[in-house]
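A single protein chain has been omitted from the complex, and every remaining protein chain is retained in its original position.
Moving on to chain A:
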Amino acid sequence: MELSDANLQTLTEYLKKTLDPDPAIRRPAEKFLESVEGSQNYPLLLLTLLEKSQENVIKVCASVTFKNYIKRNWRIVEDEPNKICEPDRIAIKANIVPLMLSSPEQIQKQLSDAISIIGREDFPQKWPDLLTEMVNRFQSGDFHVINGVLRTAHSLFKRYRHEFKSNELWTEIKLVLDAFALPLTNLFKATIELCSTHANDASALKVLFSSLILIAKLFYSLNFQDLPEFFEDNMETWMTNFHSLLTLDNKLLQTDDEEEAGLLELLKSQICDNAALYAQKYDEEFQPYLPRFVTAIWNLLVTTGQEVKYDLLVSNAIQFLASVCERPHYKHLFEDQNTLTSICEKVIVPNMEFRVADEEAFEDNSEEYIRRDLEGSDIDTRRRAACDLVRGLCKFFEGPVTGIFSGYVNSMLQEYAKNPSVNWKHKDAAIYLVTSLASKAQTQKHGITQANELVNLTEFFVNHIQPDLKSASVNEFPVLKADGIKYIMIFRNQVPKEQLLVSIPLLISHLQAESIVVHTYAAHALERLFTMRGTNNTTLITAAEMAPFVEVLLTNLFKALTLPGSSENEYVMKAIMRSFSLLQESIIPYIPSVITQLTQKLLAVSKNPSKPHFNHYMFESICLSIRITCKANPDAVGSFEEALFLVFTEILQNDVQEFIPYVFQVMSLLLEMHKNEIPSSYMALFPHLLQPVLWERTGNIPPLVRLLQAYLERGANTIASAAADKIPGLLGVFQKLIASKANDHQGFYLLNSIIEHMPPESVDQYRKQIFILLFQRLQNSKTTKFIKSFLVFINLYCIKYGALALQEIFDSIQPKMFGMVLEKIIIPEIQKVSGQVEKKICAVGITKILTECPPMMDTEYTKLWTPLLQALIGLFELPEDDTIPDEEHFIDIEDTPGYQTAFSQLAFAGKKEHDPVGQMVNNPRIHLAQSLHKLSTACPGRVPSMLSTSLNAEALQYLQGYLQAASVTLL
């Protein structure tokens, strides 16, 4: 393409068309531009247009097109053609900087972006004069130009903030420092001087402050990797000026906007960042300046207003102080009583005040308010920063700080008492202050775990918290109510039980409060109180103590779900679940009404599930209703099926993905409640459960396996007779699961149930294939988890089919396979098996191999007999794993292990551990002794001789113990 007027004209027309809203016009134009962008001069035509076009819209359009062109084509990828010819590259680099600098801001930004893309590839080697070209512009005195240069430099240098140290990078930085650091410093000084000469010229100041912000950002980038010699030598200049900028104020720069941060705030924020960078990384060199910054920053805090636009600056500044005051060698900066008092009075207290913005959030955006206040997502808020500063100061000055604040708390409470309806915010601040002062460590699970001993929490509770909650109206002073409830919640471990018991009815009545925050907090507090542990691993608050409140509790909880804004309130639903779990059989009389309300809720939310936690607790509550009721009356299962199946069918038919795993879990629970043969309603569903589409979703796998296990337990014979053609599909599921490292244990659960429950003849033809599959996994990608499951399975198989059958099937797959598995897998790995039932299965299986498998006695396998026995004794004598307690009440949903993305296990749908060996063998050690005795009777002399030749002494001693306990001797 020639650089001709005709081509410029053509290009203009096409560019114009790319702006057309009609795709029929726009698309072909875009296509055309794409087709010519490989031609020489194309980028130069664009640059000409963006400079000289008569129409502004074409200028802008050309600049955007140019930037995108550079973005797509500038990088030279190895083995791919160079997409921009060399003369164009040279011409672009020669012209772009002056062009960028002389363009209006809108175009300047595009070109600046383009320069940084080019710079990323070409700078410094292939663009050696870029730096000098930029630096020369500093002298221009035109701050429009200077800001263009600074912005470009910022986009070129900001990568120094995240790249790794390397020779290449540091060579570049050194080059930049050599060329740039001094001019930047001079520019910095000159700009500051200009700020004072133009102190009365608002528009000049704005430009100058934009420069200062960019300069401060460049400072951050250039100082990030290490402290450059130049900046160490010139620390005085930079830090003195930064320091004075922090203290500077100019009415002309103040903005009217309350929300958006102005230039002054942005600059000061960046300076705080710069100071924090030096304090973190270059403490040694920065030490002489640090005290000045501490003073400046707290003065800044004292003089900064409450408006939202200052929030980031204020919280940055407070966090800076908080991080400094914790360090031992800066302790002295804060030690003075006057200093402490002034920080407390002028920095902490004002930033803890409840502001208009907080009030608005409390009323109109309660979800956000709760998230910030309760769940700690308040990292950038002023209150959080102030709280962190209190904690930081308490590290060294707990006594004095507590003393100072006690005075404040008292005076604020007095203010409140004078006129509550006007001064309620004073009490809010007092409560917040007490809370932040008293809490030293906190977890979601336990509330406050470490408290300041200098604060009397119970006294404050009785005198100032309870009276608010006892007031006749639950809707008066909602903020104070929420504060009071939160106080109970977080100090639940510090306040004595009798006070908690007094609070429970108060909390229950606040479930009716109109304010979303208040009834949410009430539900949350109840839920937390119900999970507290008393002595003997029971709940602190017992069902008996709750007896008088059962009805009102349940009524108010369900009523809370009807309050505006709370129809899917997860805190309320969680409190329902926890109440069921605590109250147990005392809820039975209310179940008919409860289950109706829950199924209605389920039906409603399944149209559009949006609150995962709410849904989870709702299903937990359903499970609890089933378990509690059926425990007392097993026949009630039918009425639950009647109430639930209609909704479940709808969920499955509509493929409500979020709910399907839950539905499977509830169905499993229901099916397991049945004592007799599997109902036909379940069998009709069976083929659908084997559909691959269900198994492709990881969240479905555990509950589906669980459900298929329930099918096998209750209906193995029905499956064998009525659905034999589905057995390959069932095994296909097993194969699918076994292929996955994450899900192989699920595959084994399924396989174990198949082997245990299916009639042997129905799976005969598949047995060999099953083992081949397992051996393949073992060979190709063996993991500890797989081996553990594998060992349990083969021993279960041995128990079910006999040791000889195990040996025969192994050896039929490959000669001597049995010996190899014994030697390479069972003997060395058996001690890894964990879990009481699993160990028992392995013990009984191995006993069978030792005593009921003739080839172990009279083939080459004999040499493995004693090592196997030794391994078994090792398994016995390992310390037992702790079993999972039956009482799962305390399990927190968030705490349950397994980080499946989509699967949420229902704690209350859990099944009891199943022991396939059961009563057949009570004591595996005795069982071993007896089996050995039997073996030795069959072939006298052999067993003792095998023992004496190679069993080690310790194992022999254990074995003799077993024989004695079983009162048998070996012949």
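What we mean here is this: a residue touches a chain if its C-beta (ideal position, glycine included) is under 8 Å from a C-beta of that chain, and two chains touch if they have at least 3 such contacts; residues count from 1.
Everything that follows uses one rule, which is that contacts and distances are computed from a predicted model.
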item: Listed names "2Fe-2S ferredoxin-type domain-containing protein", "Proteasome subunit beta", "Large ribosomal subunit protein mL43" or "IMA5 protein", matching UniProt entry of the absent chain; value: "IMA5 protein"
item: Residue of A:N7, A:N95, A:Q225 or A:N423 touching the missing chain in the full complex; value: A:Q225
item: Residue of A:K497, A:K611, A:R627 or A:K726 in touch with the missing chain, whole complex considered; value: A:K726
item: Touch with the omitted chain, as defined above, among A:K785, A:K800 or A:R942; value: A:K785
item: Among A:R777, A:K840 or A:H927, residue touching the chain not depicted; value: A:R777
item: Absent-chain contact - pick from A:Y14, A:W170 or A:F549; value: A:W170
item: Chain A residues that touch the omitted chain in the full complex; value: 159, 161-167, 170-171, 173-174, 177, 224-229, 232-233, 277, 280-284, 327, 443, 687, 690-692, 695, 698, 725-726, 728-729, 731-736, 738-743, 766, 769, 772-773, 775-782, 784-785, 788, 813-814, 817, 820-821, 824-825, 832, 834, 895, 897-901
